[in-house]
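A quick write-up on the structure given underneath.
Of the protein chains in this complex, all but one are displayed in their positions.
What follows is chain A.
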Amino acid sequence: MKRLFGSLHITLALFIVLSGCSVFGAGSNQLTLGAKTFTEQQLLSEMTFHLLENEGYNVRQMSNLGSNVVRTALENGQVDLYWEYTGTALVSYMGEDPIADPDDAFAEVKRLDKENGIDWINVSDVNNTYTLLMRQEEADELGIETLSDLADYVNENPNTLSFGTDGEFANRPDGLPSVEETYDFAFGAGQLRQMDAGLIYEALYNEELNVGLGYETDPRIDQYDLIPLEDDQSVFPPYNVAVTINEDVLTEHPDIEVLTKELADKLDIEIMRQLNYEVDVEGQSVSIVAYNWLVENGLLEED
């Protein structure tokens, strides 16, 4: 028990020192850059790291934080900035309904986060939202390109296409029920195959499913030769990634907005998926992929 309390004290002390650092660090050129647990976040963080270091900032990276953890850290000032998704902030942190238009969604999170002392800058076209996937071949064969095509096909051939999803998407009001309502069709109860979301890509590839839930920037879409069906009636809320930053830090260092702007402008869904592919599928290191892309796109001078 004594040992436990001992380590608790050390942890507490460290915590106080660390949070002190970031409070006092705001005046210096010291920045703490947060990132969530997945590859895309680490790529964004690594790119931002290079851009800021290049301008003489002393940047500390805090990666592999859960969504709620990194958000709380930003609110408490332990993290100065990180890349966040508009949809996640609206729905998960603010408890608001999702907003269909990407620009409106961004404007709304920016407005709502004012009172939290957090600013949103440089929204990018990288929109890591839900998508429904099919094998390229089968989609071509059945003539399905959009969710409307899918709805028509399901209505004409009920109970033929199996649909893989996780339990959450299948039952969330803004998940499958909203898709089925908007496009006016329904997968039969027997056609729903609910499983862990990570398995769906390979199950599609192995022809164990016809249609499956996925995320737009997931590299496995390319790896398994799948196509995301076009959401032609915009049922999925936008999850555009943007920089969230502590207001005081931004006031102190307005150049951060300029430094990250070109990065946000140049990225889009396809590029993000490709970069994720290079890391997750080809096994290249995050830092090399991030650095090379910055150099190739003229955002960074090669050393």
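Convention: a contact is a pair of C-beta atoms (placed from the backbone, for glycine too) under 8 Å apart; a residue touches a chain by one contact, two chains touch by 3 or more; residues count from 1.
In this text, contacts and distances are computed from a predicted model.
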item: Choices "3-isopropylmalate dehydratase large subunit", "2-oxoglutarate ferredoxin oxidoreductase subunit alpha", "ABC transporter permease" or "dihydrouracil dehydrogenase (NAD(+))" - which one is the UniProt name of the chain not shown; value: "ABC transporter permease"
item: Option touching the unshown chain, where A:R135, A:R193 or A:R220 are the choices; value: A:R193
item: Identified contact with the non-displayed chain, of A:G87, A:P102 or A:G164; value: A:G164
item: For chain A, the residues touching the chain missing from this view; value: 164, 166-168, 170-172, 189-190, 192-196, 199, 203, 206, 208
